[in-house]
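A single protein chain has been omitted from the complex, and every remaining protein chain is retained in its original position.
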Amino acid sequence: MLAFEDLGIRFGGNQAVQGVTGSITPGIITAIIGPNGAGKSTFFNLLSGFYKPTSGRITFGGQDITRLPTHEVVALGVARTFQTTTIYKELSVLENAVLGHRVRTRSGLWDALLGTGRERQERRASEAAAMDALRRVGLEGQAHVPAGSLTQEAQKRVSIALALATGPSVLLLDEPAAGINPEETVALTRTIRELAAGGLTVVLIEHKMSMIMTLADHIMVLHHGQKIAEGSPAQVSRDPAVIEAYLGGHAAPHVRDELKADLLQSAAELPGGQHA
Amino acid sequence: MSAAPAPRALPTGWPWLLVLLLSAVVPLVTRNNYVLDVAINVMIFSVAAYGMNVMLGYAGLLPLAHAGFFGIGAYAVGILTLKAGWSFWLAWPAGIAICAVLGLLLGLVAFRTRDDVFAIFTLGVGVIITQVINKWDALTGGNDGLNGLLAPQLFGIDFGKSRNFYYLALAALALTIFLVARVRASLFGRSLIAIRGGEDLARSAGINVYTHKLRVMMLSTALAGFAGGLYAVYVGFLGSAITGPATTFTVLLYLLVGGVGTLAGPLLGTFIIRVLQQSIQGLQDYQYIVFGPLLVLLVLFFPAGLAGVWANLRGRRASVQGTGRGKGVRDAGV
Amino acid sequence: KVVNIGYSGPLSGGAASYGKDVQSGILMAIDEINAAGGITVKGEKVTFNLVSLDDRYLPNETATNVKRLTSQGISTIFVPHAGGILTVQPLATRDPNFLLVAYSSEPKILAANNPMTLMLPPRYDNYVAPFVKQEISTFGKKLGMIGTTSAYGKAWGDVVSAEWKKQGGTVGTDNGVDYSTTVDYSSAVTKALAEKPDVLFIGGPSQPTALVVKAAREQGFKGGFIVMDQAKFEQMNQVVPQSYLNGAVGVLPIAQFPGTQVFVNQYTRKYKKIPTSEAALNYMGMNIVAAAMTAAGTTDDAVAIRAKVGAAAASLPRTKSIFSIKGVTAQGHVDADVLAAYLKDGNFTKLRLPGLK
Amino acid sequence: MLEVRNLSVRYGAYTALHGVNLTVNSGEIVVLLGANGAGKSSLFRTLSGLQRPSGGDAVYNGETLTLGRPERCVTLGVAQCPEGRMLFPQLSVEKNLRLGAFTHRRDAAGNDAELERIYTLFPILRDKRADPAGSLSGGQQQMVAIGRALMARPKVLLLDEPSLGLAPLVVDQVFEAVQRVNQAGVSVLLAEQNAFAALGIAHRAYVMEGGHVTIEGSRDELLHDDRVRSAYLGV
Partner (left out) sequence: MIIFFQQFLNALALGGAYSLVALGLTLVYGVMKIPNFAHGGLYMVGAYVTWALLTNLGVPYFLALGLSAVTLGLLAMLLERVVFYPLRAAPHIHPMIAAIGVLFFLEAVIAHPQVFGADFKILPSPVTGMLSFGGISLTGQRVLIILASLVVMLALFYFLKRTTTGATIEAMAQNREGARLVGINVSRVASLTFFISGALAAIAASLYAPTSLVSPNMGEVMNLKVFAIIVLGGMGSVPGAIVGAFLLAFAETFGGVFVGANFADVVGFAVLVLVLAIRPQGLFRRTA
């Protein structure tokens, strides 16, 4: 279990995250939402060891990981993706995933120079693990394509595959659906749900409420670096503080559907713009 | 930079074997010492260029203390054979080990810095190495340098003869290429490429960026020392000038012209530039007036180096833009 | 028949100016010989052509150049720096051997006892005793050291300070700086002057040496200078007023030798600069080589030519040799009468070097 | 009025736009829908002069825009808020905004007023005005980018996916802002994935697929188009 206590970080005069306490329940999908600049990505950066907190503590399975370097956090089983799609665009899709498995291999410079059995064996194991990760995100057909030539959505999947190849028990996804269209969002939602169904703990940051509301088992809301609410989607979307700070009119899926209907209705009634 | 070719187990073998065979017959068809001399220099400096390539081409770090380590390897051989009476065959590996250890020590500090700062940091270290070699009279002979290094002997073969030395250098080069190819294809080597592509992403993939950098630094300085030891006994005289930034930049030049990050690049670049320099010697006062712009043109029109031209011709689909420069990822400098 | 003569020296980079001075001396001799219709070797008319290669002062480049030159069948090669000379000395005796004309005053070149070497300048250690004697008696017993830190400069400095102590003086801390990389000499000079020396040992390439003199005078130094042989008064004069050099000892300018007027005028006309001993000694060297070829009756048998350099040198007319030559020592050192001088109020007082009349 | 005529864009061997035609009449908000890689950004980059077309052109009030000279386009009144934002990360937010008014650099008073308007539009930027733009959150940076484009006081505003990565509330704000800007007389060409919100404020729209314009029409027409409804509205 990933837990954090009074977690905070300050950049100069800016307290980007402060006093966040809580934990991530294993096996479910937790969503983190909040206005832009609320500190969501920063929170991920803290959990994954990219930033060292200026206060508080993080534990994983009872072990204190507050000061651990990123690669060790990954080795313990916490993997992440970035808000801006970051993958090795010039490498093949498979190669990206193979790199993800590096954390589970021990071969070093000597193995490389001497061409040891371990090197050969681990190389095979890496490719197997990588293919497996690609299968889980549905990219096995594109394994040998340069990652940069894929669509945005597929690139997002590559980044998830890379993270999966590290063999995590917790997966942190920072806005996996940003910049991809509704159809693809639905497909991606399905993939994430499958991952969770496979036993993976998923934490995701998203602004797409329809996705959050259908996907999340639990939601945590950050605002000005602080946790302002937490609970089930239904609870959170009714929380006045959350509506005030973040959701506005997008409070819950049913609200959204109503809006949509309104719009379609009004569109039909409107005198209309110019016709081409 | 051109997309690195997909790693294979070993360099798609046969072209390299062909080159090796062709090189092996050169001394049999020419008795011209000058030709052999140019070839030997090409081989020695290619080894150094391979050492730089594992850092710059694979890990994306520009090591500007490279000639310093070349010098340390050379002086280690010089000092151990001349002053301690060691055999070259012991002194050479000792020099390589010293370079690797010093490379490790340098890395421990230097990897606090990144990108351009790393380059200039190591440039500073390079200057210090040269200066120390230049000023530590008691050990290095200071400005006098070390003179009278003897060419090694082995099983009755006298490597003082150009032809024999040629084979020694060729063996060293072949071994270097073989090892570097292995590294490139290995998990370790692929992790280096990942580090070059973006350190933060590499980190999030669980790669221990720091230790990988330290290891590759050791490999790089060891190869520099490997070349340096060979240089010492080939030339027979050591002066501090060869250990300075000018040499580093020369090697960088070979690498860039040949193609950074490619397997053939270091050899190709060293060969082309050294042969080019020899052939424009006759231009006398005009040689650098020609060479300078030629350099600019090479960089302008063959940005991926000569080996890169080949790679580009093969795979036109290289138009994929650079690696992620997103929020979390800092560009790795090169 | 045209015979090629080889030259490997710094023609680009920081020492280019030095390398070109040497080159111009050799070239001038060749041009003169050719203009006079060449020399006669075994009844055949022979003219010369200089093949120059740039080694940027790097010994390994010198080695490459030498191999290139010998592979073209060249059997006489001039090299003007100690590192390069020491590197290629072993090559000179191997197949194919060649005559190595060494322009450097480094005594180690002679110590190698290389049978194919012909060393042109005097060894620097000869200068020291008269220099020290002159300065101690004129200015006093305290010596400050700001020589260049090149191999050559440091060795010079060591000999000077040993001799200075031998003659009863005291020597301050060594403030030597590398004359080829130092941007500003004032700091080193300030430090040396803080010990209140009577005399300063200085020297490297002429122009930077002059800057050291300038810094010292501007900081109020009134004493004398021992100027190492690499720096030439006639070139320093172009950088600083001659009055600054008052009380210095160093190598006598070429123009001050008797009978050199022709050479000096022609050189100045041809190259638009003042000849120094770099040009003069190599001019002499090339003339010795030509005479030795005539005497040996061959242009490509380096061993035979080397055997005749002694006789050739001794019989060289004064107009061709600039200095009065007594011959060539067993080690291959040209024994010539290079004079040193003490400069006072614009006048050079000649100093006799030991072993020379 | 902006008119794109038969515009093609090629990247090496790859053709991103195949002879695209579209029009933005003055006072309109025109939305450009399309999947990833459809070529929306390529079109925008070409309209703002960053990318040279391989064929065709775009004219604004009789002036050609596609000469590869962005400064000319800005001066003519066509400003872009680009994909990827392209801010000056180490300069302060305010300097970023002020540089947006580079073509009006002689009109200090006008720029101050414009700046004030932008701070009213995005109050958070006022608090962050002295911070380096690069230290802001993604959404905040998006606001800076829009603000910077507005500082050029454009007559045609090109917005390339302005809602990317923005919180729903902010998306609403942005679209409101766009509408307000439009009501003040600025024509807008808006590329969006968020078809729903975009069509909400649009007059007309185009759909791009694989570098071609495949559907065009008024807002209502598109809202009733089956293909649009399934692929872009998720209905």
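Descriptive notes on the structure:
Letters A, B, C and D mark the chains in the order given here, with residues in each chain numbered from 1 onward.
By our rule, contacts are C-beta pairs under 8 Å (C-beta built on N, C-alpha and C of every residue); 3 or more make two chains touch, one makes a residue touch a chain.
This one's a predicted model, so the numbers in the text were calculated from it and none came from an experiment.
Considering the complete complex, the chain that is not shown touches B, C, D. Residue B:Leu300 is the one among B:Leu22, B:Ala138 or B:Leu300 that touches the chain not shown. Of the candidate positions B:Leu62, B:Leu179 or B:Leu268, contact with the hidden chain is made by B:Leu62.
Annotation: of C:Ile30, C:Ala188 or C:Leu316, C:Ala188 touches the absent chain (contact as defined above).
Residue-level contact of chain C with the missing chain is found at 12-14, 16-17, 19-20, 146, 149, 173-178, 181-184, 186-188, 190-192, 194, 205-208, 211, 218-220, 238-239, 273. Although one chain is hidden here, its contacts on chain B can still be listed: residues 1, 56, 62, 109, 112-114, 116-117, 120-121, 123-125, 127-128, 131-132, 135, 245, 249, 252-253, 256, 260, 285-289, 291-296, 299-300, 303, 333-334. Hidden from this view is one chain, which touches chain D at 48-50, 70-71, 74-75, 79-80, 82, 85-91, 95, 98-103, 105, 134, 148-149, 151-152.
Criterion: only the chains that are shown with their structure count from here on.
When chain centres are defined as mean Cα coordinates, D lies farthest from chain B.
Mean C-alpha positions place chain B and chain C at a centre distance of 37 Å. In chain D, 138 are the positions where the chain touches two or more neighbouring chains simultaneously.
Residue positions of chain B touching 2 or more other chains: 327. Against chain B, the residues of chain C that register as touching in their complex are 11-12, 52-54, 57-60, 63-64, 67-68, 70-71, 82-83, 86-87, 90, 108, 149-155.
Residues 25, 28, 35-37, 124, 131, 135-140, 142-143, 161, 164-172, 193, 195-196, 199-200, 202-204, 216-221, 223-224, 230-235 of chain D touch chain A in their complex.
Residue ranges on chain A touching chain B, taken from their complex, read 41, 45, 48, 50, 69-71, 74-75, 79-92, 95, 98-100, 102-105, 107-109, 111-113, 115, 119, 122-123, 126, 146, 148-149, 162-163, 165-166.
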